[in-house]
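Only one protein chain is missing; all other protein chains are in place.
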Amino acid sequence: MTQLFHRSTNTLARVTLFGAVFLVAGIGWGVSALLTSPYASGVGVPVEQPVPFSHKHHVADVGLDCRYCHTSVERSSFAGIPPTKTCMNCHAQLFTDAPMLEPVRASYRTGKPIPWARVHTLADFVYFDHSIHVKQGIGCSTCHGRVDQMALIWRVNTLFMEWCLECHRHPERFVRPRSEVFNMAWEPPADQAVVGAKLVTEYKIQTQTSCSICHR
Amino acid sequence: MSNGSDTAHESLHPNRLGQWRSLDELAGTPEFEALLQREFPERAAEWLDPVGRRAFLQLMGASLALAGLTSCSSPPSHTIVPYAKAPEDLVPGKPLFYATAFAQGGIGTGLLVESHMGRPTKIEGNPQHPASLGATDAFAQASILSLYDPDRSQTVTNGGQITTWKAFVAALTSRLAGSSGAGLCILTETVTSPTLAWQIRQLMAKYPQATWVQYDAISRDAVRQGSRLAFGEVINTVYRVERAEVVVTLGAEFLAAGPGHVRYARDFFARRRVEAAPLNRLYAVDSTPTLTGAMADHRVTVRQQDMEAIAWAFAGALGVPEAAAISASMPQAAWVAAAARDLKAHQGASLVVPGDEQPPIVHALAHAINRALGNVGQTVIYTDPIEADPADQMASLTALVANMRAGQVQTLLILGSNPVYTAPADLRFAEALDKVPFRVHLSLEADETSARCQWHLPEAHYLEAWGDVRAYDGTTTIQQPLIAPLYDGHSAHELLAVLQGDGPQDGYDIMRAYWQTRLSGEFERAWRTALHDGVVGGTALPPKTPGWKPSFAPAAQPAQVFEIIFRPDPTIWDGRFANNGWLQELPKPLTKLTWDNAALFSPATAERLGLQNEDVIELALGGHSVQAPVWILPGHPPDSVTVHLGYGRTRAGRAGSGIGFNAYLLRKSTALWSAGGVEIKKTGRALQLASTQHHQTMQGRNPVRVGTVEELKKDPHVIAEMGEAPAKDETLYPPVTNEGYRWGMAIDLGACLGCGACVAACQAENNSPVVGKEQVLLGREMHWIRVDRYYAGGPDAPETLHQPLLCQQCENAPCEPVCPVGATVHSQEGLNDMVYNRCVGTRYCSNNCPYKVRHFNFLQYSSDQPTLRLLNNPNVTVRSRGVMEKCTYCVQRINAARIRSKEDGQPIKDGEVVTACQGACPSQAIAFGNLNDPVSKVSKWQASARNYGLLAELNTRPRTTYLARLRNPNPELEKA
Amino acid sequence: MATLHGVMAEFDAPETLVHAADQAYRAGYRNLDAYSPFPIEGLSEAIGFHTNRLPLLVLGGGLCGAFVGFGLQYWVSVINYPINVGGKPLNSWPAFIPVTFEVTILLAAITAVLGMLALNGLPMPYHPVFNAPRFALATRDRFFLCIEASDPLFDRSTTREFLKGLGAKEVVDVDD
Partner (left out) sequence: MTTTATPEPSPVIGPGYNYGSITDKISLIVLTGNTPLSWFAGFAVSFAMLQLLQLAVVWTLLFGVGTWGINIPVGWGFAIVNFVWWIGIGHAGTLISAILLLFRQQWRTSINRFAEAMTLFAVSCAGLFPLIHMGRPWFGYWLFPIPNTMGIWPQFRSPLVWDVFAVSTYATVSLLFWYVGLIPDLGTLRDRARHRLTKIAYAMLALGWRGSARHWHRYETAYLLLAGLATPLVISVHSVVSFDFAAGIIPGWHTTIFPPYFVAGAIYSGFAMVLTLMIPLRWLYRLEDFITTRHLRYMANVMLATGLIVGYGYVMEAFTVWYSGNPYESYMLLNRLTGPYAPAYWALLLCNLVIPQLLWSDRVKACVPLLFGISLVVNVGMWLERFIIVITSLHRDFLPSSWGMYSPTWVDWGLYIGTLGLFLTLLFLFIRVLPMISIFEMRTLVPTAPAPAPAPQPTPAAGD
């Protein structure tokens, strides 16, 4: 009988078998990496807008409060996108001929709204309510990040369900005094564990992990 | 539901939002885009794209199968469009409520309509309106679907050619220029609208020779004639049911249909609870099964032609002078005597109610009996008629047809009604119509009548137009639009304004013009209050005491012939709702049929004639004949057949055309409600009927428990002992407790009429799809709440029992442990959550549900039809193919209330969360609330001796419990 | 000419092979192996192979499976996302038995197979014995005994003689 294979095939065979394990593992890792990457979550990807509106300028420099534009954030599930009218309140006087603002003026003239690109969006079957979160001491920056430092807005959080659950399971880690809700610069104090727990009891916050809280 | 907006009466008025004129313009406007973008972010394009529109019932929607519910959120993909100039009163994401009214047969029921971002989405009753008190019927609930019906006519047409309103106005005005109205006729439905009547009177002044004819297919002529026989004038009768301790109905369906039935049901059943002793007692004489009769403590069935004799017998027994000579000799004599004795024993607190479809003489006798019993002023209130002109409609229609045939009608304006389809066959209305040179038809759909008229004008739906209407007691409501007309529609008011020429042309201005002088106090305030409250104060008609001028006498006994009985269809009425999928698929309360009407026979008669269910027979009467499928209905009188009007439409739309048979073809102008001598021939064919319930008896397992007052008095445990429920502590598991709220529901079977308002309300609130006849035949209907109907006792005189069945929210839910992905689990407040987006569709939960209240999207049922999407409740996920769904106690309402309560730091009050079914229920048979609160209504109900859990022996521990049906029989008759 | 792997004797009956292997072992040969078309009672003992660690490995695999199986379910249902399912306790251990059992079996079985292959040094597509001309018959009806050159007592000629003496049909050199 003649040998079918060369001596080296022994090593080859074992290497292949052994390698297969790592190959499978590698693929699995790759897929999960992709699914959690900015490509899927949009985290850290600045979104172009029809008008180069800078939150940084309006919040940090001008010092506008979030609620000046997002009027219904305390009353409704929907924070509200300002009508062009709101822009014109100031820009009827300021930078009245800045070419950058032409789209805004045009919108005001024609009544055709500005089609802003949406940054934070959830699937149709997820029901999020801004008003109650704000009421219960969850600050804007907790979810939206330091908007006052973003020229263009991007997602700082994945908005994955597991991300929501973090806070719904441990509100004490994220809750802040109601007075600080709209404070962009707020950072959890060193003793957040203590303070948070106190606030949770004070604001009667429950850990809401029932499905129907967000899905119906 | 509280009226969410105090200052939002007219934010939708065209003058305030000028750009909201027609849909086409609207679709271009940023406001509307914004609105769409918010509710259907990625679907706006389809709205603007006309070819994107699909068939009403899209059963093979693979297109959407992979869309809809997916598993995770995606990066920013679409734009969001704000307002350029935001409307007042509108907080994005918060619904507003507007008061208006729904009219049927010209008689109104007050509503509060929920509106999301300018889209009316849900109808509730108006608690301040006497005919509603917060409840509605199925028609009102479903009427919102007609608003968005993609088959509604959308353009003015002339001879089939698309043209414009302007062109019509020009044509009409030129035609009538300088005319005295000779040959001009206006054909309307019953008019109670003060403004419309005012406009017509003005027209009559301008065109003295013009004529005005009213015609309703379901007319109340007999009622009016009856009161003429009794009083020599037309009198409107209002019942104070809550004062009646003994009620006798003569073929009356007064709890489930007709003027004020929603209110009557509430008042009647308020006296059916053990708490509210003494209970009232209901005797029913039925010539065809009625829901009212099904609730009776004692019910007899008589053939229609014997109804008069029964009425005389009652009259005789109760000393009505005109009936002194009468001695009852019919088989039911003993029964009548007993009932009569009971009535006598409750003089002034009793009530005899004749059915609207009964002959005038029965009405006259009822008046006489109530008078003899001293009920007038107590349980029976007489007022002036609510109709603007209480004419004899059939007579005037007959005259009109004669004139048309004689060529004396030159211009005919038909407002709303559909006479070509609904007019009695013997009038041959259609061919007479052809003789009229200038025919105009204003209607929601381009229907049978439109097809016979040169001019068809799209009518504005009542949710798009200004108007006013009176309720059963005269109370007037000003109807305000919730949305600008989707399809360039106009109201009857606006059409008449065109005839009038000068004066206001716009619905809003017409209304204000009429009411300007008629509202008490400073006009703007009064106007706003009237709009806000949904009732115009002080418009209820005052009681009056008409003179007693009887002009009737016993007639000869008619020969016994096989008779046919005509009735409006329980869900599509006279046919106007034929294209309304919700009402088509709403099971008819007694037959449980959907999508069809049938010829109803009693079991005995069917057997004698050798008829089976679904056999197709030919019904012939007076030279006309129709082919109809047979349905055997226990409790139907012998030797008669009942057919429901409203089916067999030819131009109703994609959902309503070509289904059922047209019973109008057998109807004679001289015999509107019943006729003798119908011939029945078998055809040998059969037609499958889509019934939602195939087994009518309880098979010895009493899901519906019934007890009499006496039994309950003797032994409070009698109900509980009808089944064996394991004790709470009989378990090896650690007990599950719900801190805070513990939601639960209780349903009073003694108060459930089986009308189906809850089903329609649930469908509207929860975006339930319509699946079509084929799917219903397969057993795939999607109603989250269904009303089971069982028969007990013999087939000819059975006891009819109704049981609404929705998710029982079991504490030991059998559906939950079997779900492999945890798509149905318990919430912290003890709800049996159903997570649509997690469901993979194994259907194991449904198999394991002993109540079978789960429903599965076997195909792509949810419609992607753009207008129908506007109807969706944005707070409830639209379910896609392959997903299980079920009742969640309207968890979206619970969540809204919880958020509200947390924001104002107040716990949710009892009655703050009202489920859709509970809110709609006319008889208040449903209680919902927090079981941790011992004083909540539901806790009290569940503590009642009548309380029991359905299939509790399975230890499912249902959160929804039932209160046993309560009977209050007359001991005298019970013995027999 | 490549180096020598050993000398191989061919027998035509299982009994003769066993006897020969036995003799060779008694004669002090240690690096030897026997080849047969089917397992033969006592052959491996004859060439002095007794120890077998496989069962222990499988036991280990099984235990590991049991732990992982139950651990996963406990963690998911009690620790990670505790939620009320049909009023059952969070740790519904009776309901966790089936999965635990299946995982146990799975890991044990996989260990058994992989362990066997690993200990046997398989896959090994190339092996010197395949150089023996008639070795193909080892998977049909012939029985071979091979004494390897690496054996201290190995001496090409004497070993050949020794094997012939055991009733071998034929003795050949096997190149490495």
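So that you can tell them apart, the chains are marked A, B and C in the order they are listed, and the count of residues begins at 1 in each.
By definition in this document, contacts are C-beta pairs under 8 Å (C-beta built on N, C-alpha and C of every residue); 3 or more make two chains touch, one makes a residue touch a chain.
Here the structure is a predicted model, which is why all the values come from computation and not from measurement.
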Residue, one of A:Ser8, A:Ser32 or A:Thr201, that touches the chain absent here: A:Ser32
Per the touch definition above, residue among B:His346, B:Arg667 or B:Arg854 touching the missing chain: B:Arg854
Chain B residues that touch the omitted chain in the full complex: 60, 62, 65-66, 69, 71-72, 693-701, 703, 775, 778-780, 786, 788-790, 803, 805, 814, 817-822, 825, 838-844, 846-848, 850-852, 854-860, 881-884, 951, 954
Chain A residues that touch the omitted chain in the full complex: 1, 4-5, 10, 13, 32, 35-36, 158, 160-162, 165
Absent chain, residues of chain C that touch it: 13-16, 19-21, 33-40, 43-44, 46-47, 49, 52, 54-55, 58, 62, 72-73, 76-77, 80-81, 85-86, 88, 92, 95-96, 98-99, 101-103, 105-106, 108-110, 112-113, 115-117, 119-120, 122-127, 129-130, 135-141, 158, 161-162, 164-167
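Here, only the chains that are shown with their structure count from here on.
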B-C or A-B - the one linked by more C-beta pairs in contact: A-B
Distance from chain B to chain A - Cα centre to Cα centre, in angstrom: 47
Multi-partner residues of chain A (at least 2 other chains): 209-210
Chain C, residues touching no fewer than two other chains: 83
Sites on chain B touched by chain C in the complex: 733-734, 736, 810-817, 822, 825-826, 957
Chain B - residues contacting chain A, complex: 19, 29-30, 33-34, 38, 41, 68-70, 72-86, 91-94, 740, 825-829, 831, 833, 835-838, 875-878, 888, 891-892, 895, 899, 902-903
Complex interface listing, chain A residues touching chain C: 1-10, 13-14, 17, 165, 209-210
